[in-house]
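Removed from the display is one protein chain of the complex; every other protein chain stays in position.
The chains carry the letters A, B and C, assigned in the order they are written, with residues numbered from 1 in each.
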């Protein structure tokens, strides 16, 4: 099974109206080359799940700026004024989720769990419309799993089978997103031979990855 | 802060009646030298949380055989006939938990979550006495977090700050248990200098480890 | 009566044909483990071991055992190139999250609803469920691989009488007598072993069997 594709080849899987997860924290650890290809392809009405909407000219912020996004599910939009502008103009829907809750909701789907019971957000607007569950006298919010049609991951080293290793703070949401989507595409900064990443040091096992694209450094 | 202690020094933290988590899967990844020291110390009425009760002469099975255990919370006791004998004789309490649920319950405590919603065990004896929660039309068991007074971890390489790296299948429950106890003691097969484990390859970050004991290979 | 070893070989061989290239499979202890010996060489199946890795390989040569590398039965094994290790939470996230294509397990009893009992006999054998409950709930396809009867008594029942491992999760039952699919309408006999008659299968089965209109002979 050869998982290595060109960016053009994987673009066939990206379609109007999809929900797409993107790894990255303020664009660090985001697959920039794939983002650029999606901008070029011009698909519309995307729902984007990411930590944040990054910057107007960086990371998933480019998709927002190019008006390809109908909804974002993120913990922060403050660094991309275009998200705020579109939100105030009623052009984009913004679901703000506490960062730790966002991570657990994604993990919950990937792990086959029915949801997460978290104390985060209790007594705040985050609890609006949600079920509160009491466990041994303590209250928790029930937060539901999050899934996507496609997860777009950025790996620092990816072996030819699809095992992924992430450099420093590029890891962030990438590993959990690789478990929570129907299709997982990884952009590899470097593609290495099988065996170059020690089994113990693999962070995302290859069985979670469908396609590998060579990205290169940016 | 020097975390390195002798086995005798850490024995002062092990007391009658404690709940202790032990990493290990059929004793692979169990801190055998610390188990031996606990057998020697002879503390009683322990509650042991582990994947299984291993063997009569290996892993936490030695504590069962030595009658130091009043309760085990495990997924399997089949390899240690002494656990079954004591259970049938009413000498030990056995709480059987599906392995994935056991892992998530431990993780939930360590992650500050109120519990886990899992489909595992629905329609079986496992659901007895538990709350069933429906999320978007699907049913899940609410399984509660598990914590311990002490977690006893086995690391293959541990640096002098307490960062831990696990060889192959020795990892199992060790990393999640390191997050779910008031006190965490790691038995190091090898103690290495700070920096020898790459930051990306650390599995258990040093902030979770209280004490390091040199174990040696067995 | 055919030889026990041959029975096991028939079952393992037939189960091995269920997999396609790239499938991630978890094989239970015992007979299911033997399935690995019969997988077609052109088909790369990645074996998941719930104690914490993918890329489970065959037993090592004597003297080459690695004390840190065992399967979920505690036996020394090897790791295939490209294998990857993880902790128990991740291992069962992979299992429960539907990232395992198939699990193969033995059974004490299976029934018409696809209920499975394979983890305890009250008052007699209480080893614990280990990872079985999660595997049966989480794997995309649950294949029961077992002898059709136990000491002559049927194991494929109308309703399981032993405590369940999971409710309504079994998809396929492979025995030395045939291949039975669990459907909404009940159990469908899809394949039958060579030199076996439908009547013999029915006689050895307590559950109602729907005989497939397209009944085939088991390919081995």
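Rule of thumb we're sticking to: contacts are C-beta pairs under 8 Å (C-beta built on N, C-alpha and C of every residue); 3 or more make two chains touch, one makes a residue touch a chain.
Note that the structure is a prediction, hence the values are computed from the model and not measured.
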Omitted chain's touching partners, listed by label: A, B
Touching residue (missing chain; options A:82, A:104 or A:187): A:104
Selected from A:19, A:47, A:68 or A:156 as touching the chain missing from the view: A:156
Contact footprint on chain A, counting only the chain that is left out: 25-29, 51-52, 74-79, 84, 87, 94, 96, 98-104, 106-107, 118-126, 156, 166-176, 203, 217
Touch list for chain B against the chain that is not drawn: 1, 107, 109-113, 159, 161, 163, 179, 194-195, 199-200, 202, 205-208
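Just so we're on the same page, only the chains that are shown with their structure count from here on.
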Centroid distance [mean C-alpha coordinates] between chain C and chain A, Å: 35
For chain B paired with chain C, centre-to-centre distance based on mean C-alpha positions, whole Å: 29
Centre distance in Å when chain A and chain B are each reduced to the mean of their C-alpha atoms: 32
Shared interface positions of chain B, touching two or more other chains: 104, 118-119, 166-168, 171, 203
Numbers and ranges of chain C residues touching at least 2 other chains: 53, 79, 85-86, 89, 92, 95-96, 137-138
